[in-house]
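Mind having a look at this structure? Questions to follow.
Here the complex is missing one protein chain, while the rest keep their positions.
So, chain A:
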Amino acid sequence: MKYAYYPGCSLEATAKEYNQSAKIVARHLGVELWEIPDWSCCGATAAHNNDHLLSLALPARNLALAEAEGLDVAVPCAACFNRLRAAEAAVRESESMRATISEIIGRDYRATNRTRAFLDVMVNEVGLEKIKEQVVKPLAGLKLAAYYGCLLVRPPELTAFDDPEDPMTMDRLVLALGGEAVSWSYKTECCGGSLATARTDIGVRMIFQILRHARDAGAEGIVTACPLCFLNLDMRQGQAAASQGEQFNLPIFYFTELMGIALGYAPKALGLTSHFVNPIPLLEAREILRHPATRRETA
């Protein structure tokens, strides 16, 4: 199984642990990732707020590079995934748009390849059965809130791999890894995205609501598939809690980190040591990191 890999800008900076852990679990599960050489930014929300053509052309350049290799594209970042899918759909649906985009990017792009969310590839291509077979350190006793945010599942005609109101892909993955997925109502609520930076006063209120609902549902941690959701919930957790006179200690995980842990990799190798809210004490308290042979309970 081979995919073109589009990490996106965040995965080389604030979300470097997502990149690290995604590459580790892909290799472990026999998924070959061919990183698109000299890939460029997808334009994110800024491009699509400002210029429609630019917002399609920027991702299309990367898709064209992958198409030339005959590869589908696997994208860990939910926001990049959404923008790449938008470009793909626009080109597939309209011959004149195909011509315009090809002209703007100076490359032929026909949208013959597909963009897949890395989560979708893991759960639906590699498959939960195969993942389950490889689990050596089950996330036993760990209660997690699967948080999808917006762009991974909306709008459904673009994202199209899970339910936009009650997605279950990550919940089922958590179960396959041996953990518990709590039932909660904020799994697709928006974290504010870049509003948390541009209008922090507004953003922290949105972040607070998500954290509060996860905690109230009994979650001990939140699992995400988006670098911006992660950054808002992890880095701004202190600000968000303080704004409402509360305190949280909710570790945030990328789903790839939890996969890596369950597959037996060390937290440091996966990047778990670079979180703002330290997740290690929780994993230690649940004895997840101990060698299976030394665990008190028998699997």
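Here is the rule we go by: contacts are C-beta pairs under 8 Å (C-beta built on N, C-alpha and C of every residue); 3 or more make two chains touch, one makes a residue touch a chain; residues count from 1.
By our rule, contacts and distances are computed from a predicted model.
Chemist: Which of the following names does UniProt give to the chain that is not shown: "Fe-S cluster assembly protein SufD", "4Fe-4S ferredoxin-type domain-containing protein", "Electron transfer flavoprotein subunit beta" or "YCII-related domain-containing protein"?
Modeler: Options "Fe-S cluster assembly protein SufD", "4Fe-4S ferredoxin-type domain-containing protein", "Electron transfer flavoprotein subunit beta" or "YCII-related domain-containing protein" narrow down to "4Fe-4S ferredoxin-type domain-containing protein" for the missing chain.
Chemist: Among A:Leu58, A:Val126, A:Ala240 or A:Ile288, choose the residue that contacts the chain missing from this document, as touch is defined above.
Modeler: The single option touching the absent chain is A:Leu58.
Chemist: So one chain is hidden, and I want to know which residue out of A:Tyr3, A:Trp39 or A:Trp184 touches that hidden chain in the complete assembly.
Modeler: Candidates A:Tyr3, A:Trp39 or A:Trp184; residue touching the omitted chain: A:Trp39.
Chemist: For chain A, which residues touch the unseen chain?
Modeler: Chain A touches the missing chain through residues 9-10, 12-16, 38-41, 43-54, 57-58, 61, 100, 103-106, 150-151, 154-156, 164-165, 188-190, 192-195, 197-200, 202, 205-206, 209, 235, 274, 276.
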